[in-house]
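All protein chains of the complex are present and in place, except for one that has been dropped.
Chain naming follows the written order as A, B, C and D, and within any one chain the residues start at number 1.
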Amino acid sequence: MTALVLLFIYAPLLLVVVNSFNADRTFGWPPKGFTLEWWGRAFDSEGVREALVNSLWVAVVSTVISLILGTMLAMALQRYKFFGRDVVNLLVILPIALPGIVTGIALNNMFTTILGVSLSMWTVIIAHATFCMVTVFNNVIARLRRMNGRLEEASADLGAGVFTTFRLVTFPQLRSALLAGGLLAFALSFDEIIVTTFTIGAGDTTLPIWILQNLFRPNQAPVVNVVAVVLIVVSIVPIWLAQRLSADSVGISAGRARARAAVK
Amino acid sequence: GTTSGNNNPGATAKTEIGAGEGQVSILGWPGYVEDGTNDPKVDWVTKFEKDTGCQVDFKPFGTSDEAVTLMRTGQYDVISASGDASLRLIAGGDVQAVNTGLLKNYPDVYPFLKDKAWNTVDGKNYGMPHGWGANLLMYRTDKVVPAPTSWGSVFGDAATYSGKVTAYDSPIYIADAALYLMKHQPDLNIKNPYALDSTQLAAAVSLLKEQRKHVGEYWSDVVKEVQSFTTGSSVIGTTWQVGANIAVADGAQVQTLLPEEGATGWSDTWMIGSKTKNPNCSYKWLDYIASPEANAQVAEYFGESPANPKACALTADKQHCETFHSGDESYAKQIWYWTTPVANCLDGRKDAKCTDYSEWTKAWTEIKG
Amino acid sequence: MSETALAAVQKPTAEVPAIRLRRLTKSFGETNAVDGVDLDIRQGEFFSMLGPSGSGKTTVLRLIAGFELPTSGTIELEGQDVSGKAPFERDVNTVFQDYALFPHMSLVDNVAYGLRVRGMGRTERRERAAEALGRVQLGKFVSRRPSQLSGGQRQRVALARALVVEPKVLLLDEPLGALDLKLRQQMQIELKELQRSLGITFIFVTHDQEEALTMSDRIGVFNNGKIAQIGTAHEIYQRPAGPFVANFVGTSNLFDPVVAGRLYGRQEQFVVRPERLSLSWDRSAAMHDGVASLPGKVTSIVYVGHATQVNVALEDGPAVVVLVGTELPEGEQLLGRDVTVSWAHRDAVWLPGEA
Amino acid sequence: MSETALAAVQKPTAEVPAIRLRRLTKSFGETNAVDGVDLDIRQGEFFSMLGPSGSGKTTVLRLIAGFELPTSGTIELEGQDVSGKAPFERDVNTVFQDYALFPHMSLVDNVAYGLRVRGMGRTERRERAAEALGRVQLGKFVSRRPSQLSGGQRQRVALARALVVEPKVLLLDEPLGALDLKLRQQMQIELKELQRSLGITFIFVTHDQEEALTMSDRIGVFNNGKIAQIGTAHEIYQRPAGPFVANFVGTSNLFDPVVAGRLYGRQEQFVVRPERLSLSWDRSAAMHDGVASLPGKVTSIVYVGHATQVNVALEDGPAVVVLVGTELPEGEQLLGRDVTVSWAHRDAVWLPGEA
Partner (left out) sequence: MALQISQPGADPGPGNAPVPRAKRNSFSALLNRSPNIRLAGLLAAPAGWLVLVCIAALAALLITALWTVDTFTGKVSQTWTVDNILQVVTDPVYQTITLRTIWIALAVTLIDVVIAIPISFFIAKVATARWQKLLVVAVLMPLWASYLVKAYAWRNVLAEGGLLEWLGTPVGLNSPGYSESAVILTLAYIWLPYMILPIHAGFEKVPDSLLEASSDLGAKPWNTMRLVMLPILVPSIIAGTIFTFSLSLGDYITAQIVGGTTQMLGTVVYANVGAANNLPFASAVSLIPIVIIMIYLFVVRRTGALNNL
């Protein structure tokens, strides 16, 4: 059963790999010939590099924003009961629960029609940070729930002020949750296409946008396959990293955190 | 998005080209503005930048509709608009009139591309023609026998290849049906496939709904379509010449033809945004892209007929212009270029009210169901 | 019970008390977790708070440490009012029940934490922390993580961590609750030793009466957010202030006013501890001076190792538990046997107040 | 210690034992959690497994229940070999330490679960479940969720759930471990009552020796995956089979072979329980027949309520603990005082085997 599912998961990916070497520009099956042309072109393509840099930049900035905001929000919701708590709780879930196209045109509409801001990388970052926040939020709040509340009291008891306590006790406890949430936020932002389509400014491309633009261009589609293969291979690094870090720092429960984290 | 701007289609044209502003942002079909980043061998932008000192910032779009939306933001200086976008842009005041006298390559352009409904309004020119192509009928020679001659194969006789028919995925495709009806149902009195009153539209819609039952796939990008033909998922339907070329290159047994009814097609125009801050660079681009060298490169890379006959001599494939029937005016005459349908009937009828593009859009949604 | 009256009884001391609570009250919504507590804890004292679950012991401790702020009343630390101060402004440290060691720090960093946040240099604080760990015999584990220690070892780290900053008062909330019996008994002795040698005031929370009895200089028995009795182990055990204390601290055989009236002509409750009752295996108990006797029947016998608990239903009185230290008559049917239970008059503890 | 020899001593019984373990072994990687255990548990017996943490008690229980399969050896249930059977094929039920109640079901559904999976109709099984809940005094809570109960109440639900399917043997893994002292004592009594009235075999795991002593018909003392001794509470307490058992069950004063040689002319260890030692507050202990005496010095005194623990360092022997039931001489300095400790010869328990 599991083997079947894994086959189901990997067969199409394998096809992508095969097609990155497929001489046929429209990928007929079975492949007509073998070529390294696409790989060569992909590494020469400035467009790919530029889009990649943009994507990394957007993903990093929106991850950082969502890490900060998500952590603050999680701490507020986990520790305090206040009026409107449920509403805020729903609000943080909404951007991810709503279909991307809705979030996309809502933000597009707000930026261009209501606020009159011109679209740019920054509008993309705002949009991404909004829906990435929930991944950080969920990870952090789950960790906070499990975290021993006495630790912070112990810290205060030993003479540490509020900020020192956060820096020396709370933050280190949250680190692996932040890492998991951050990685996921990064992944989400990095691969986001729909919301990005609606919020990106003139002349800017992120990697998915570049892929979308080139997927259906006669000479570019195979190059896209190459990019995809590279992405898949490179993705092993952060996943292993997340695995290792979470396993080392908090043991069994981290496994749970990780899996839970891995969900948006 | 929409920005409010002066609704002023008669903006006065420029009288001279000054020094470049150092930059120009261009909105265009993918493949129209290549600077070598995608393929180092395909590059005509770098030369432009070197010659004029105008840095090019390029944003491609997928459909005319997207093009209009993007142009409306006012962030772009120049756009390559097909006929179904150009009128909307002119009407929306998003582009300005162009003084063609300032463009030294303008006189070379095929005359049958000048002063057309999609680039000229009230006698004012709104841009530089770029290139054109027809929406042809393509079929698999091994699967479709006998060879078709009429659009009837994808309309009346679509059932023969049920599930393997393909069609262009845009409201503008309604015009293809209207063109067919124009020839086969004279009592509807269609004079221009882009000027349909509500009865005529309804007839086209019902024809397309009938066709829908046999359509295997609507295509919006040409590689996707080619792929379907190569694999055999589609065996007959509309195409662009460029698609046919790719298919043949990939070894598919396909053939294209211009059916007896004629065809719809596109003719693109480079236009300048009404709010541009870089008018000089914009004019320079319009002129540059119509130069024989650049025009040849674009036309060949994209797979269309160039606007400048001098380009034909410079294409790598010497047959290019022949394949695309570039100078063939009679061929061009059979083509109804994409034009945005508007309420004021384009065929000159004053008594009737025509359906506009937003109605076509809703009709298209309804057709696809 | 007249708990309030009793709680107010405080021996006036010349010296400033380590902790002075005055009418301390803490409410959570409707419930008064702590309800007007007055308490003076002397310098250098080992003071235990004993009471059933939910009686407010932890809350009092948290109020003293500053984790909760009182609803009303004041807390004085060595004569200074600290009622509104934050935990990090009070010279009081806590050993938590679950130890609350920082899991991401090594032992030495855990212990050095209090010094670190006080701005002491790295070398010095680590030295002191290592020294403190040495004092609790964990000198060789300095670089381990808390998760690599056993329960008892963690307990010691928590202790070292609290003591290294030299607090005036150390608060311990059921520090031995999580340990198993043998380890617990050992730690009781160690803790007591430590307190004696350091001379610091310990406030020790427990709900285990034996633990409180064996360790404390004085005990405060809590019930329902109030203090039911304050006194030494002896006082609490031998002269309970009411039926609640009598029952909570050790097992008690309660005789109601009717029986008391018949035996002593005094219409008040009294209790006799099981180990103060003696049992004769027949109905012929010698009625000599200063001893009361009642006949009864054995209902069950439980062997508890060091002694045997014999449950006897008295004929004209309650069912009582007798703790028999000597061996029971062997080879005989003891259940259901007629016996006589007797006790010395001076072992009867009279409980004033309501029935 | 000769544990294996001792463990093998089984009284031959005519009836088929409820559980029979033969050379039962379970290894986890390198460690032998259970190491060749032979054990017969009689029908209707209340059998306790006592032992320190990690001694293999839980593993034996899990082997019997079928959650683990033995590395070698066999398990017989009423004479039938069930060694390889799945848990749902064995007529044995377990009360888990954490109760393992299904959080998504009401109490009645929890209890009815075993009947449900056996295919009993809805009405009947709910009736029976409600009845079982009534038996454990939770009749009015039938529709509550487990999360709405206190620890003691959950414990009873777990019990009802296991009992409603009428198992032949009930396994209980430290069922009282999570409860506090008073509740625990109460539940001990209830459990024992229940077992008596149902006549089902109970196998009860605990590491609390007092609990084991008070409740069990027989006790198996585990050490290191092996059984160190099997016997009644009396046997285990009064005649420990070795120093391990002597020390683990109750406090023991251990005298080494040298002292034994001097006193009795026998070069073997012996132990005397603290409550069997008596103390005279001077050096003039009457040397009468059948009594041994040794002089010593009081090192500390701990008041434990029902008695006082006096620690005495003997001059020519070990430090011993004496449990004094009577009141100590009042108003005198007792610490450091010269005393004599004596015991009856018959209270000395000889420990055969290695030192």
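Rule of thumb we're sticking to: a residue touches a chain if its C-beta (ideal position, glycine included) is under 8 Å from a C-beta of that chain, and two chains touch if they have at least 3 such contacts.
Being a predicted model, the structure only gives us computed values, none of them experimental.
Partners of the chain left out, restricted to shown chains and counted across the full complex, are A, B, C, D.
Which of B:D65, B:D108, B:E293 or B:D328 touches the hidden chain is settled by the complete complex: it is B:D65. Considering C:R22, C:R135, C:K297 or C:R337, the position touching the chain not shown turns out to be C:R135 (whole complex). Within chain D, the residues in touch with the undisplayed chain are 65-67, 86-88, 92-94, 96, 98, 100-105, 113-114, 116-118, 161-162, 165. For chain A, the list of residues touching the undisplayed chain reads 1-2, 5-6, 8-13, 15-16, 19, 27-30, 68-70, 72-73, 75-76, 79-80, 82, 88-103, 105-110, 113-114, 126-127, 129-130, 133-134, 138, 141, 156, 159, 161-164, 187, 191, 193-194, 198, 207-208, 211-212, 215, 221, 224-225, 227-228, 231-232, 235-236, 238-240, 243, 247, 255-256, 258-260, 262-264. Summarising the interface, chain B meets the missing chain with residues 1-2, 4, 7, 63, 65-66, 68-69, 72, 88, 91-93, 163, 169-171, 212, 215-218, 220, 224, 227-228, 231-233, 342-343, 356-358, 360-362, 364-366, 368-369.
By definition in this document, only the chains that are shown with their structure count from here on.
Note: centroid distance chain B to chain C, computed from Cα atoms, is 91 Å. Distance between chain centres (mean CA atoms), chain A to chain C: 54 Å.
You'll find the chains touch as A-B, A-C, C-D. Those residues of chain B lying in contact with chain A across their complex are 1-3, 25, 27, 30-31, 36-40, 57-60, 62, 70, 73, 75-76, 221-224, 226-227, 230-231, 242, 246-247, 249-251.
Remark: chain C residues 65-67, 86-88, 92-94, 96, 98, 100-105, 113-114, 116-118, 147, 161-162, 165 touch chain A in the complex.
Listed in rising order, the residues of chain A touching chain C in the complex are 148, 150-151, 153-161, 164, 168-169, 172-173, 175, 249-251.
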